[in-house]
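Note that one protein chain is taken out, while the other chains of the complex remain in position.
Letters A and B mark the chains in the order given here, with residues in each chain numbered from 1 onward.
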Amino acid sequence: MLLETVHGAARAAIQGAAPVAVGGAPHPLQGTVAQWMWALPLLPLLGFALNGALAVLGAARIGPGDPSAEGHEAHATPNVGNEREPTGHAGDPEAGHLEGGAAQAGPHRFAAAATVIGPLVLLAAFGLAVAIWAAMVQAAPSTPFIEHYFAWMPVGDLQIDAAFQLDQLSMTLVLVITGVGALIHIFSVGYMRQDPGYPRYFAYLNLFVFFMLVLVLGANLPVTFVGWEGVGLCSYLLIGFWYSDRANADAGKKAFIANRIGDFGFLIAMFLLFANLGTLEYTGLAAAAQGIAPGTAVVTVTCLFLLLGCTGKSAQIPLYVWLPDAMAGPTPVSALIHAATMVTAGVYLVVRTSMLFALAPGASLTVCVIGAVTALFAATIGLKQWDIKKVLAYSTISQLGFMFVAVGAGAYVAGIFHLVTHAFFKALLFLGSGSVIYAMHAAYHETHSHDDAQDMRNMGGLRTKMPVTWVLMWIATLAIAGIPLFAGFFSKDEILGTVFERARGSALSEASWLGIPGGPLLYAVYAICLAAAFLTAIYMTRLMIYTFHGANRTGEREAAHLREAPMVMTGPLIVLGALSAVGGFLNDPAWLPIAPSDLLARWLEPVTGRATAMLAGAPGAPGAAAPTEADPRLAAMLAGIAAAIAVLGIVVAVVRLKPGALRPTRDPQPAVTGIERVLEHKYYVDEAYDRVIIQPTVALSRNVLWRGLDGLIDGIVNLSAHLWRWVGAAGSALQTGEVGAYAWALVVGAVIMLGAVALRT
Amino acid sequence: MVAESLFFSAVLFAVGVIGVLTRRNAIIIFMCVELMLNAVNLSFIAFSRLYGFAGQVFVIFVMTVAAAEAAVGLAIIIAIFRHRQTVNMTAINLLKG
Partner (left out) sequence: MSLFYQFVFYVFGLVAVVSACIFVTRKSPVAAALWLVNVMFSLSALYILLDAQFIGAIQVLVYAGAIMVVFLFVIMLLNLGQPGQLVDTRGVLPWLGSGGVAIVVLAAVLVRLPRIEAVDALQLPPETLEVATRAAGAVAPVATPLFTTYLLAFEVTSVLLLVAVVGAVVLGRRRGEMMGGGGHGRGELVGADEVLVHGR
């Protein structure tokens, strides 16, 4: 391994990329525990192999195994089954079947083994990550630590190695993925224990973590792309985990297809990068980027294609539509994949390629605008959703929009910071909602009711039934709303503050976007973000009030069965609650009299420092505004505004919302009109996509491609079939079986050949 | 004399071909094949005057193959005759698919 690292360093030197120490001193992480970073993804992979083997073995035997092996309808999800669209399904006859299936199927025969393996590999990976992090803190490397494992695609100029890269950015992500991942794995033990597909579930979950770690550890874009595609695959598998229900399988397909559109952008970006810069290594790109003038068209186009990839993975406009439907998967999956880790991959990628985005202010502004619009758009939809997970889904889209605003404005640290805190509190919210759904479903299961366990109209007053969950969910809500001293406050405030700062004067404010000057645009972005933050506070408070406060609407018989989830589920919640409460001090601002401040910023400085500086100031441009001094008073004032907005939102929600007016879903619902109706139907975006894109495509396929083109092609194929059938008939008629005839044919052929030779001059 | 030999060889070969194409008696067809082989041998011998003894060596090989062929071929003809009581090739069309 040492040799290979040296080899890699030598190659980097040849490519002129050479931030790795050449010839002289080895990398500070050389010889430390960081050399074991290959084990980080391999541990979950091992878990995947073992759990997958258990799932396959279980399916092969008769008895309680994977539902797919037994052939009975597999909604057999005894504790969480009814995770579906809130409308139209509650009370349909299928639900009765669902319960019946649940009664037959017990836990998986290998459930105990999977319980041990699944979380254990994650805990081991997390332990290793912590050890590597400690080594990294000690060594404080200024360059990435890269290990080349083997040559993957040595094709001419294209030299791609299977290589991992460890720097402060990937380390942060690794800690989040393995840490939050381990907690969610533990939670899953309680949540999924009764599911017949339990080992398969853990196999997918482990595989997801493997790909996610490959994604963040990859030392070049293709390796990252492998992880990128892999997490997409796992997302698809887990959204459609209860695949025998058509809606779930469709949701999985929708996510997959939406992501493919984004991946197309990613691929094009890679092609462009290789064609123009000749390398796909991150270090090589960083070196090559230094020789490119800012604002070059090629870089802008490349970044826009990268952005397309990121909008797909991170559920931003226009490709966000898959994420709400992805809630069809088990709730811990929503927490891990569709809130904490995978969907942040787009943010990660923008930060990882920040050296390119810094060169393209136009593309960066696009990122900003998309993020801001998405943040507000999703927040408004979140106001009127009834499914508790749908609210959280739109909330996730909205928060991802905030992260995009941050990375677009060149506040890469703020983006990553919000990514981390969001992972804490959004995982907590999802797991908390999972805990609520668990309790609701158990109650409905007891009384054989078919009501929707995820609809907030069926909840209410859960505060007394589930006090632990209630407290923790409130912590998360305050965090996401941005109440001071909770985690979300610091990160969101830093985003807002940076955008304001950039608007006052920076390379970005000098640039323009579609003819709009950057300065006003960024002020607009700031305003939109404030509005989104306000709405965030409202819809989260609404969720809490409808779920936990007021009178209980679950039903009289059911209410007696509502109780707190077991310790294995509340335990992870408590840890996440603590992190949500204090996570903000990872990077508390300088004006706050709490030392040490700006920890994360200093930690990430080697990775993002250069790009941040390029977008913050306007270096070298004559007449550009001088980089704005970070004004502590202004920063404090902006923080005050953000906090006031959050408090205002909560107060408005508390005052305006009337949980008493709600009726359970089994009762007739009051008609909604106007803007509320539009919001409840999510701006009819799905319908619009259906009309504008899907139906024309289907019509084109069906009428032109199928009936027309296909008919033509079929005709040609059939014609050739007829032709050759005729030739075959003629040929078989020649086979008289008489040797004399064959001799004649042979002689005639020979004479022709001879004639050809003889007549050749 | 080489050119004359080649001419005779060609004529003999052509006669052999005519025999194969026109006769129906399996034995005579067989003999025509032997005639063709002999015609080729004549060519070999003629060329060996120009190019050395290799041609004669090849004639030996051709003769050996002809002998082997005669043995097996005649055995086949005997087997056919035993079953069909004829050696008329037009009556034998086992190759018909």
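Methods note: contacts are C-beta pairs under 8 Å (C-beta built on N, C-alpha and C of every residue); 3 or more make two chains touch, one makes a residue touch a chain.
Being a predicted model, the structure only gives us computed values, none of them experimental.
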> What residues on chain A make contact with the chain left out of this view?
Replying inline: 740, 747-748, 751, 754-755, 758-759
>> List every residue of chain B that touches the chain not included in the displayed model.
In response: 1-8, 10-12, 14-19, 21-25, 27-28, 30-32, 34-35, 38, 41-42, 45-46, 48-54, 56-57, 59-61, 63-72, 74-83, 86-88, 90, 94
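As a convention for this text, only the chains that are shown with their structure count from here on.
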>> On a C-alpha centroid basis, what's the spacing between chain A and chain B, in Å?
In response: 80
> Taking the complex as given, what residues does chain A use to touch chain B?
Replying inline: 732, 735-740, 742-744, 747
> In their complex, what parts of chain B are in touch with chain A?
Replying inline: 17, 20-21, 24, 89-90, 92-97
